[in-house]
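Here's a structure for you.
Heads up, one of the protein chains got dropped from this complex, but the rest are sitting where they should.
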Amino acid sequence: MLVVMKTDANEEQVQAVIQEIEKMGYRAVPMPGAQRTAVCIIGNEGPVEDSRLLSMDGVKETIRVTRQYKLVSRETRLDSTLITVGDIKIGVGKPVIMAGPCAVESEDQAINIARHVKEHGATIFRGGAFKPRTSPYSFQGLGEKGLKIMDKVRRETGLYIVTEATDSENLKIVEQYADIIQIGARNMQNYSLLKLAGHVSKPVLLKRSFAATIDELLMAAEYIMSEGNTQIILCERGIRTFADNTRNTLDLSAIPAIKEASHLPIIVDPSHAAGKREYVIPLSKGAIAVGADGLLVEVHNEPSQALSDGPQSLYPHQFKELMKVIGQIR
Amino acid sequence: MLVVMKTDANEEQVQAVIQEIEKMGYRAVPMPGAQRTAVCIIGNEGPVEDSRLLSMDGVKETIRVTRQYKLVSRETRLDSTLITVGDIKIGVGKPVIMAGPCAVESEDQAINIARHVKEHGATIFRGGAFKPRTSPYSFQGLGEKGLKIMDKVRRETGLYIVTEATDSENLKIVEQYADIIQIGARNMQNYSLLKLAGHVSKPVLLKRSFAATIDELLMAAEYIMSEGNTQIILCERGIRTFADNTRNTLDLSAIPAIKEASHLPIIVDPSHAAGKREYVIPLSKGAIAVGADGLLVEVHNEPSQALSDGPQSLYPHQFKELMKVIGQIR
Amino acid sequence: MLVVMKTDANEEQVQAVIQEIEKMGYRAVPMPGAQRTAVCIIGNEGPVEDSRLLSMDGVKETIRVTRQYKLVSRETRLDSTLITVGDIKIGVGKPVIMAGPCAVESEDQAINIARHVKEHGATIFRGGAFKPRTSPYSFQGLGEKGLKIMDKVRRETGLYIVTEATDSENLKIVEQYADIIQIGARNMQNYSLLKLAGHVSKPVLLKRSFAATIDELLMAAEYIMSEGNTQIILCERGIRTFADNTRNTLDLSAIPAIKEASHLPIIVDPSHAAGKREYVIPLSKGAIAVGADGLLVEVHNEPSQALSDGPQSLYPHQFKELMKVIGQIR
Partner (left out) sequence: MLVVMKTDANEEQVQAVIQEIEKMGYRAVPMPGAQRTAVCIIGNEGPVEDSRLLSMDGVKETIRVTRQYKLVSRETRLDSTLITVGDIKIGVGKPVIMAGPCAVESEDQAINIARHVKEHGATIFRGGAFKPRTSPYSFQGLGEKGLKIMDKVRRETGLYIVTEATDSENLKIVEQYADIIQIGARNMQNYSLLKLAGHVSKPVLLKRSFAATIDELLMAAEYIMSEGNTQIILCERGIRTFADNTRNTLDLSAIPAIKEASHLPIIVDPSHAAGKREYVIPLSKGAIAVGADGLLVEVHNEPSQALSDGPQSLYPHQFKELMKVIGQIR
């Protein structure tokens, strides 16, 4: 349930409402907005008796939240959430481009790619240090060494860093180095990790599992937000279907569906969905046209030598082409 | 196998090659192109002994066709196929917009909608007369009466007509009235109907089954083309997946995949994929951005009263908005 | 809606109810049962005003049918339908085994296989004469010649014949030769063919499309039954999923689901689902254990030479093993 405050309600009245809710045995989460402040009640099972709340000073009305998720729902917060990373804003206006290699392999490689993608318009560098791999015998990433390289990338290029954490231990390390912490598709329902991500001081990039519905993705985001971290960027990266023309089927209808259901920004990773670099440019154009707030794209200086995901990594000149192509929209 | 003729090969030399192929017990299909003429050999099982062919006058080389489909493959024909319907060309340049109601319900309704969609840029009117419905108790379309109404729509508005045939009997009738004959998703593997569609004198709009891979769609097109009809427009309309945010998951990666594999034009039906009108405009924009040659969109003067598929039909003012939005691309 | 007659209602009273329903503009289909006779109302949109019917002699009550399908629903007919083919009964008790090659290739082959499967317990011979094939260049079956061979198989072995019809023309021919007419998975939503199958004098074996829900399968059966043919056997043959260990994923939960929803018998085709002969025996055992009324199994005298579906055809000795294995259940 949402307790909507009057436009002129003051801070004291909001605090009184919060205390009343906690007295009832629930948790209260204030949701400030441009037009109004509201207080979201969570932790209740079944309906909440709201007559006492309605009679309090400054309370305008109560609204039942119809979805399973509450804090991430647009019912609870009408304004779209804007994520700020340094001087970049994600969620409004110009799409944000995050680009870089699947895995950081060496300092030379990383800085080389970073300079190129920055030159052509990327503002965030993506690179894997802790890689979740299907086989225990595949390259698992450089670990903290990879993070130190990305730290250098940031200092040398001014790009911000997004990189993945896969468990409670490396989350602590990643938090020190990254500007945005990625939770990967395979960990989308790793609830222990989601809860920890709810306590970090950085924005979280939460990728949709290739087997998750939109509601399940939003429930995963709710896990993070219910622990306190409101800075969440969602990411569509393809779902598993019978279709074999791509590795996963990019579900671009997820963009309007999420915009309707939630106030969180949503970006698209065309590289992992396609699994083939040939489709990354048209799918990127499609993603921006459908309304995505940004892209997460794999670029490698020498894809044929890449230690992981070479077939889907763009050549540098293709990234330049991609930036030109998406510039033709809007 | 493809027998590629020299640039300066004459008609007599092509005919000699055809006769030689037929003498070998195969079928020969000439594939004229801008750069070269080629002759495609079909009906062989296993490799073809080509030494005799290679020694003939005017023959440049032979190329093994690696895909299961041959005539529809871009290996066989490098130039994109252009479909001509009156003064409209489908497959190159400006996207073609086909719009109208799911089912033709009355003359008033049809002409009313037709005028509106024409005014805002549609050039082809879509409307169902023979409707394949999941339930035998649902409205099955007006049949030939619906076709006569669409005939009137054409005369009054100048729009061309696309409408569906579902069996051998109504195919004959539809052929008389339609400018483009639609084979629906449920009939994509109705091989008897596909073969008959290979003998009609009109272009065929072949929709991808919601359970078909790209290869299966192209094999279905091969059924039509191997019977003689080369005028085929493909249509992506969503595939069946676990995702429940839309009725079907629109697979926009099918557009670059088909452009790579085949010379046939491919359009997108966002309405049936979405199942909700709210997503039709963003998905249309995405489809055009990805490179689709056109759209097939449901528009109804009064969606809440529609006899079928009301929830996904655009209101007239939304169609106007859609045309504006897709105009922002390219 | 279902009008349930009293136990002692006479034929005249039933006829009066039918006439009254037709006067209301609907169709009336009597559903005789062991315990009671009922009359099903079809063709209505929305609720039926039943006060007049309730006041008629012999009427016990009216029941709203909650599912989209009516005649095939167990709500409408409590007793399980029993299909009789000669001296065989399908739908109660002992599972019925239908076995034979994917395609009839020659008289020798067919009789050879038929004798073997009969010896080990099959009572129905399956063989394709009109084959729906993904490629127009694959072997399409022997056509009527294949049917004549199967006619001979029946005379020589006493096995009954099940074979597929794929369009209105070959349906007429198949009807003359077959004891059971198969509608294949690809034609499950070929409504024109389903309607024609509603008028044949033989039982219909309706295979679930690899992309159909249970409700859609039952709606397809409803198309047949609403045209008059009540002799329908359903068949589960695997659905299309992401899993790649088999060609299709055999959905054995469909058996209890269909038994609950419908009064029609349901058999299982493990061969097409598996796509590999190694899995046919365990899946057959599973199918019978789950409650299937029979099996449709591919057997070939020389699978490596089969013109179609060799990899999934059992060797003769494997069929013998299969019969032994399923004998261990119940």
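Going in written order, the chains are labelled A, B and C, and every chain counts its residues from 1.
Note that in this section a contact is a pair of C-beta atoms (placed from the backbone, for glycine too) under 8 Å apart; a residue touches a chain by one contact, two chains touch by 3 or more.
Every value quoted in this text rests on a predicted model; they were computed, and no experiment measured them.
A.B. asks: Return the single residue from C:202, C:272 or C:285 that touches the missing chain.
C.D. replies: C:285
A.B. asks: Give the residue, chosen from C:41, C:104, C:142 or C:252, that touches the chain omitted from the document.
C.D. replies: Hidden-chain contact among the options goes to C:252.
A.B. asks: Specify the residue from the set C:112, C:241, C:301 or C:318 that touches the hidden chain.
C.D. replies: Counting the whole complex, the residue in contact with the absent chain is C:241.
A.B. asks: Using the touch definition from the top, which of C:71, C:171, C:185 or C:214 touches the missing chain?
C.D. replies: C:214
A.B. asks: Considering the entire assembly, which residues of chain B contact the chain that has been omitted?
C.D. replies: The missing chain touches chain B at positions 240-242.
A.B. asks: With the missing chain put back, which residues of chain C would touch it? List them for me.
C.D. replies: 211, 213-215, 239, 241-246, 249-257, 260, 273-274, 278-279, 282-283, 285-291, 328-330
A.B. asks: Can you list, in ascending order, the chain A residues touching the missing chain?
C.D. replies: For chain A, the residues touching the absent chain are 42-45, 68-69, 132-137, 166-170, 186-187, 189-193, 195, 209-211, 216, 219, 222-223, 226, 240.
Methods note: only the chains that are shown with their structure count from here on.
A.B. asks: Give the identifier of the chain nearest to the protein's overall CA centre, each chain being represented by its own CA mean.
C.D. replies: B
A.B. asks: Just give me the whole-number Å value for how far the CA centre of chain A lies from that of chain B.
C.D. replies: Centre separation, chain A to chain B: 38 Å.
A.B. asks: I need the residues of chain A touching at least two other chains; which ones are they?
C.D. replies: Within chain A, residues 241-242 contact more than one other chain.
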